[in-house]
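A single protein chain has been omitted from the complex, and every remaining protein chain is retained in its original position.
Moving on to subunit A:
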Amino acid sequence: MFLSMNNVHKSFTNNDKTELVLSDIQLDVKEGEFVSILGPSGCGKSTLLSIVAGLAHATEGSIELEGKTIKGPGKERGMVFQQAALFPWLTVEENVMFPLLPDMSKKEAQQKAHHYLQMVQLGAYTKHSPHEISGGMQQRVAIARALAMDPALLLMDEPFGALDEQTRSRLHEIVEKIFLETKKTILFVTHSIAESLKLSDRIVVMGTQPGTILEVIELNFPRPRSQSKEELLYYEEKIQALLKSEIDKVTEKEQKHAASR
């Protein structure tokens, strides 16, 4: 298996209280697959992605990528965060060159950077500063930067959560195009049902307290998805029903907590 998560547990200790955030996560991802991790806030989906990125460590269990256990960050995994996290002291082009420079000449890195900036349709903005372009454009630069390392696995942590609706749907198209062109494996964390239905081959629906996998939904529709509205509606309702019980659970716990005070 390309990426496999085996029995992953994660707990945080805060003021002598240990809280279980992720419990028994078991998930396999095939090469070239687009998998969304969908769940309400607090279900640990971002934490799971951080563990895959190597920025956090599992308390128990392990994650293997192409047979190798993940111990820390690595170039075979590129990551896009909710904020673009571009370095303001570098131009757009230099930001995309940033992961490349230690290993190749400046000229080579620049050519590569231009290639990926064109892929996200920002070929005309190479010399701009990050703060001179819009939030959606910044996020596209961040995608180009992650792609520039040519990672086997692209991790995206609610990358469009902070953007407006129009910008978001434009970026969906770009991501889908990149996915089809580069055939990268993508792990995409989101809380938007519509977003996951539009983009994924599979949706991993997560529940909360502790974070567990509720159900994995397979979507076998042709892309672009706008044609198969009816079938998607069925899945949307199904996921909504799954998540509703999760949100009820959170509300119930909050009320209990309030009553006990």
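The rule we apply is simple: contacts are C-beta pairs under 8 Å (C-beta built on N, C-alpha and C of every residue); 3 or more make two chains touch, one makes a residue touch a chain; residues count from 1.
Basically, contacts and distances are computed from a predicted model.
S.K.: Since a chain is absent, check the UniProt entry for it and pick the matching name: "Putative phosphopantetheine attachment site", "Binding-protein-dependent transport system inner membrane protein", "Aminomethyltransferase" or "Acylphosphatase".
M.R.: Matching "Putative phosphopantetheine attachment site", "Binding-protein-dependent transport system inner membrane protein", "Aminomethyltransferase" or "Acylphosphatase" to the record, the invisible chain is "Binding-protein-dependent transport system inner membrane protein".
S.K.: Touching the hidden chain in the complete assembly: which of A:Gln83, A:Thr167 or A:Gln209 does that?
M.R.: A:Gln83
S.K.: Of A:Lys30, A:His57 or A:Lys75, which residue touches the hidden chain?
M.R.: Touching the chain that is not displayed is residue A:Lys75.
S.K.: Which residues does subunit A use to touch the chain missing from this display?
M.R.: Missing-chain contacts on subunit A: residues 53-55, 73-75, 77-79, 81, 83, 85, 87-89, 98-99, 102, 129-131, 145-146, 149, 155.
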